[in-house]
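Excluded from the complex is one protein chain; the other protein chains are retained at their positions.
Chain nomenclature is as follows: A, B and C, assigned in order of appearance, with residue numbering initiated at 1 for each chain independently.
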Amino acid sequence: MSWTSLIDHAIGHYNYWVCVVLMMLGFYIVIASGNLIKKIIGLNLFQTAVIMFYISMGKIDGGTAPILVDPEKVSGPVVYTNPLPSVLMLTAIVVGVATSALGLALVVRIKEAYGSIEEDEILAADRASDAKEQAQYAASAAQAAKTEAAQQGHA
Amino acid sequence: MSLLLDCLSWLLILTGGTFCLLGGIGLLRMPDFYTRTHAASLPDTLGVMGILGGLILQGVNGGHWMSVIKLSLIIVFILFTGPIATHALTRTALSHGHAPVLHENRLPEQQPVKKDSKAGRKRGRKK
Amino acid sequence: MITMVTLIDLVLFTLLGITAIAMLRIRDLFAVVMLSGIYSLVSAVIFTDLDAVDVAFTEASVGAGISTILMLGTLALTSTKEKTPRRQSWGALLIVLVTGAALMYGTVDMPAFGDAASPINSPVTDRYITASGEETGVPNIVTSVLASYRGYDTMGETTVIFTAAIAVLILLGSARTTDAPVTPRPATTRSLELRPILRAGAKLLIGPILLFAFYVQFHGDFGPGGGFQAGVIFAAGVILYALIFDMDRARALFRPAVTRPLIALGVLIYAGTGIATLFFGGNFLGYSAFNPHHPAHGQELGIFLVELGVGITVSNVMMTLFFTFCGRRRP
């Protein structure tokens, strides 16, 4: 492979590479960040990267936007860029904002219930309340066993 | 006629581009927020007028009338919104205690601009 | 040979990468939200550059406008600071690196960017490009594919938006909202409020924004635009009004008792168009049945109705989201 073809390859795939990097950045934010809002921002990043990936694939060199040109105004055939990725991604953006609104609504509710939007604090609160519940359960079970034993002894 | 329009549009776009660049440089190099506001208004007004004006002349040249109308609308809108936004921004910054760097308060202990603004935000929240 | 468009594309993608890395590193969530505004600005320019004008239009209105505002509304209800993490999560880094390497390996075999012979440009697309003009009478191929050829998809997506709005309303709609109007201030004190410049500017802008929304809605067949974009722009006009004048007054104009049923009405118009075509003897969403002599006219009518439904749903969903997020009191 000669240098020029290598450079051509790099230019021809640069979009895809940046898209992959963006996707991975979003992915990293989602799994490594403890903050719920940051996680949703990471998801948005990931989503936009996927959208950009699709749109990059649809582009044709020398093409124009997929809106029909008046045939009288141009001479010769017109190359149109692929309209299909545009259609799919257009709706994906609006759906994406609606679903991330849903995620944000959940975050707001979590904040109201737990007083925090940090994952570890929420987990700690959950564990604490679990432990409390278990202790209560154990206490009540012990109480029940005691009364049962007392009743048996009585009988 | 066409050549005249072309030359005019070159002139306008070059002026607009220069003002955009100057605004960008000012945004980077000016010492504090208020002076940067000054620089940032360059692309908002003359940059937009120059570049879009040049494009309008090209549109007239090519007979794209719809795009000429829309570009004129954009110029009008940006001429309204740009200064309004900057005005509101500076007023908010000032009322939140973000002090401008004047030569009399350029002492090192009065410099922490970032801390200042955060304190201002907290104060604003308490109201 | 690098064309100008490719060069711009390379620069913009680099800008995008820098912004994303900054978003990862900054811990002030407020700054991150503002950077995500920049991120969507850049991505919209990239979409324009890659000839996906309609997508750019949507990203312009949704990403930079509504999304940022919703994020800010959430920050107002939660907190703006991210806690510093206790430790570097090496496990996460490893997973990300491995996945990334696998995806990179996958791109090596892909056809180069801009290759007209790549498999994505299949005969299906050729048919859309060559035949859609005569078959639907709509010059914007994206609109005709969206509303006619792939009408089922779009109906599903409208339903998803509808469902998401209902879920948000279930989560946030009932308790602690301020549906009950706060005692309105008398008009005299209102007019004395000191924001003359913003108010004057907003008065000049709101009208054109709403008008432009209608233009985008009805002109979407010929240029970039359509129901999704128009709905968002209309909602943005209302949001500007609510931001600059008064939340309560905006809510009195577009009161929940009206906007919430309209969300459903849009979906109903969409599905109802499909059922109407059944009555005219066609397939579900086969608009040609509306006018058997001129199928293209039938298609135009169908696309118009469907886009109207989408526009009504999207605009009301966006307004409802704004009012529910920003009308809620901080706990």
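Everything that follows uses one rule, which is that a contact is a pair of C-beta atoms (placed from the backbone, for glycine too) under 8 Å apart; a residue touches a chain by one contact, two chains touch by 3 or more.
FYI, contacts and distances are computed from a predicted model.
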item	value
Absent chain [UniProt protein name; select from "Multisubunit sodium/proton antiporter, MrpF subunit", "Ion-translocating oxidoreductase complex subunit E", "Hydrogen gas-evolving membrane-bound hydrogenase subunit E" or "Extradiol ring-cleavage dioxygenase"]	"Multisubunit sodium/proton antiporter, MrpF subunit"
Neighbouring shown chains of the undisplayed chain, as defined at the top	A, B, C
Residue of C:Ile95, C:Ala112, C:Leu171 or C:Met247 touching the missing chain in the full complex	C:Met247
Residue touching the undisplayed chain, where the options are C:Leu24, C:Ala44, C:Ile263 or C:Leu305	C:Ala44
Chain C residues that touch the omitted chain in the full complex	4-5, 8, 11-12, 15, 18-19, 22, 30-31, 34-35, 37-38, 41-42, 44-45, 48-49, 51, 53, 56-57, 60-61, 64-65, 68-69, 72-73, 75-76, 178, 182-183, 185, 189, 193-195, 198, 205, 208-209, 212, 216, 223-225, 229, 233, 236, 239-240, 243-244, 246-248, 322, 325-327, 330
Residue numbers in chain B that touch the chain omitted from display	9-10, 13-14, 16-18, 20-21, 23-25, 27-28, 33, 36-37, 40, 43-44, 47-48, 51-52, 54-55, 58-59, 62, 64, 66-67, 70-71, 73-74, 77-78, 81-82, 84-86, 88-89, 91-93, 95-96, 98, 113-114, 116-118, 121, 124-125
Residue numbers in chain A that touch the chain omitted from display	64-65, 67, 69
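Keep in mind that, in the parts below, only the chains that are shown with their structure count from here on.
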item	value
Remotest chain, chain A as reference, centres from CA atoms	B
Centre-to-centre distance between chain C and chain A (centres being mean Cα positions), rounded to whole Å	17
Residue numbers of chain C (touch at least two other chains)	none
Junction residues of chain B - those touching two or more other chains	none
Chain C-touching residues of chain A, taken from the complex the two chains share	8-9, 11-18, 20-29, 31-35, 37-38, 41, 44-45, 48, 51-52, 55-61, 63-68, 79-95, 97-102, 104-109, 111-112, 117-118, 120
Chain B contact footprint on chain C (complex, rising order)	197-198, 201, 204-205, 208
Chain C to chain A touching residues, read off their complex	2-3, 6, 9-10, 13-14, 16-17, 20-21, 23-24, 29, 32-33, 36, 39-40, 43, 46-47, 50-55, 58-59, 62-63, 66-67, 70-71, 73-75, 77-79, 82-83, 85-86, 89, 92-93, 95-97, 99-100, 103-104, 107-108, 110, 112-116, 118, 120-121, 124-125, 128-129, 133, 139-142, 145-146, 150, 153-154, 157, 160-161, 164-165, 167-168, 171-172, 222-224, 228, 232, 314, 317, 321, 324-325, 328, 331
